[in-house]
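Remarks on the structure that follows.
Let's turn to subunit A:
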Amino acid sequence: MSVLIDGLLAILAIYLALQSLLAPRLIKSVFLFFAFGLALALAWVRLGAVDVAITEAAIASGFLGVLFLDALRDFSPAFPAKQKNPEAAHNVLVKNNTKSLLLSRIPLGLGLGLFLLIALEAVWKTPEGGGLTAAAEAFLPESGVEHPVTAVLLNFRAYDTWLEIGVILMGLLAIFAVGGIKVYRKPNMAAQDPMLRQVIMFFTPVLFLFGAFLLYFGKTGPGGAFQAAVLWGAIGILLHLGGKSIIEEIPRWLRQLILTVGILFFLVLGFLFVAGGNALFEYPRAYAGLLILIIETLAAISIAAALTAIFANLNQMKEDPNETESIN
Partner candidate 1 sequence: METTSILPLLILISSLIPGTLIMLLREDQVPLRTFLNLLGAVAKVGLVGWVFAGYMRGEEYSFIFNLALDLTFALRVDQLGLFFAALSSVLWLVTTLYAIGYLEGGQHRRRFFAFFSFCVTASTGIALSGNVVTFFIFYEFLTLSTYPLVVHRGTDKAVEAGRTYLWYTIGGGTVLFLGVVGLFVTAGPIYFGQTEIIEGLISTHSTQLTILFFIMLTGLAVKAAIFPLHGWLPVSMVAPAPVSALLHAVAVVKAGAFGIVRLVYDVYGIRIADQMNLLTPLAIFAAFTIVYGSVRALFQDDFKKRLAFSTVSQLSYIALGVAIVGFLSTTGAVVHLVHQGIMKITMFFAAGNIAETYGYSKISQLNGIGRRMPLTMGAFTIAVFGMIGLPPVAGFVSKWYLGLGAVEAGSYWVVLVLLASSALNAAYFLPIVYRAWFCEPDQEAVPLLSSGRLETKALLLIPVVVTGLLSLAAGVFAAVAGSPLSIAREIAEKLYMP
Partner candidate 2 sequence: MTDLPTSPFPAFLVGLPVLLATLSLFFRARGKAVVGLAGSLLTGVMALFALFEVTRRGTVIHILGGWEPPLGILLRMDPLAAVFIGMTAVVGIFISLYAWRYFRAQEATTGGFPLFWPLWLFLWAGLNGLFLSNDLFNLFVTLEVIGISAVALAVLSGKKTALVAGLRYLLVAITGSMAYLFGVALIYGSTGTLDLGLLGQVLEPGTTTTFALLVITLGLMIKMAGFPFHFWLPPAHSSALAPVSALLSALVVKGAFYILLRLWMEVFGVSLTYAAGQLIGLAGAIAVIWGSWQAFMQTSLKLIVAHSSVAQLGYLLMIFPLLILAPGVTADSADWLSPAWTAGVYQVIAHAFAKASFFLSAGIIIMALGHDRIESLRDLVGHMRITALAIAIAGVSLIGLPPSGGFMAKWMLLKGIFLSGQWWWAPVVLTGSLLTAGYVFMLLRLAFAPAREKEAFRPVPRSLEVCALVLALGSFLIVLPADNLIQFLQSGEVFGTGIESIMEGGAHGND
C-alpha cells in the first residue's frame, strides 16, 4: 500500500516536473511548478522530513512561486488576465521551438537517456553508508536543543547555516546589482480595497503567530528560523502588495540593521567564542539552548526582511534607469 502511494507520488512529481517544462504557456508552467513543489513537499512528509516539507512548501514552492507569478506580469504573453490574443502568443512560442526542437533535441534526448540509465544504476546500487544518525543522536543532548534537525542546523553545522543566511543577504544585494529598481510609492490599495484590508488584517497576526510558533518549537520539533522567516516574510509581502511597504518606510539604518542582524549577531557571537579560546560557533554548553533561540529569532527576522525586500524589489523593477536608486 505504502509503496503504491509513494510510487504514485513519485510518478506525479516526475509528471509535474516534465509538464512544467513542456507546458506551452508560461503561466501553466508556473502553476505546474507550484504543484510540483507541493508534490515534493508531500514526498518529504512521506520520507519523514517535516522540516524539509515546510521549507519546500514555504520557500521553494510558495515564495519562489510568488516571485514567478509576479515575474509573469513582465513576460505576459501567456498571462490570461492581460492577454489579448492567446492563440497568437501560443503560436509564436511553438513556432520558435519546433525547428530547433527536432534538430537539437534528438542527440540531447539520447544523451540524457543514457545519462539517466547510468544515474538510475548508480542510485540503485548506492551502498549503505549508515549516515550520521547515530552520531547526531549521541551528541543531541549536548546541543542545547531537542530537535535533531535544529541541532544540526544551528549547532553541529552552524557554519553552513551562517553562510546560508549570508547567501540570502547576497541574493538581495545581487538583485540590487541587477539594477532597474525604481522606488516609488504605491497607492495605498488597502485603503481603497476593503477586501484586501481584511485579508491583511486577518493574515498578519495569524502569520506572525504561526511563524513565532514554528520558531519556538523548532527547538523540540519541526520548524525553525527559515520556516518562520518565510511566514514573516509573507507578512511583508502582503503589506507591500497592500501598498504599505514596511521595509521601505522604516529609516535606512533600521532597515540595514534588520537585514543584517541575523548574520552579524551570529558572527559576532562566534568571534566572541573564538576570543574566549573556543572555536567559531562553539557555544558554551549551558547557554547553548538560549543562544540558539536568540540566533534563530534574529536570523528569522533578517531572512524575513530579506525575502520581503527581494519580493518588493523584483516587484518594483522598472525600465527607467534614471530613476534607479539603490534603496540599500
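Going forward, a contact is a pair of C-beta atoms (placed from the backbone, for glycine too) under 8 Å apart; a residue touches a chain by one contact, two chains touch by 3 or more; residues count from 1.
The candidates came about this way: all candidates are chains of the complex that A comes from, given by their letters.
Just so you know, these numbers come straight off a predicted model, no measurement behind them.
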- Query: Which candidate among 1 or 2 is in contact with subunit A in the complex shown?
  - Reply: 2
- Residue set of subunit A touching candidate 2 in the complex reads 118-119, 121-123, 125-132, 135-136, 139, 155-160, 163-164, 166-167, 169-171, 173-174, 176-180, 253, 256-257, 259-260, 263-264, 267-268, 270-271, 274, 278-283, 321, 326, 328
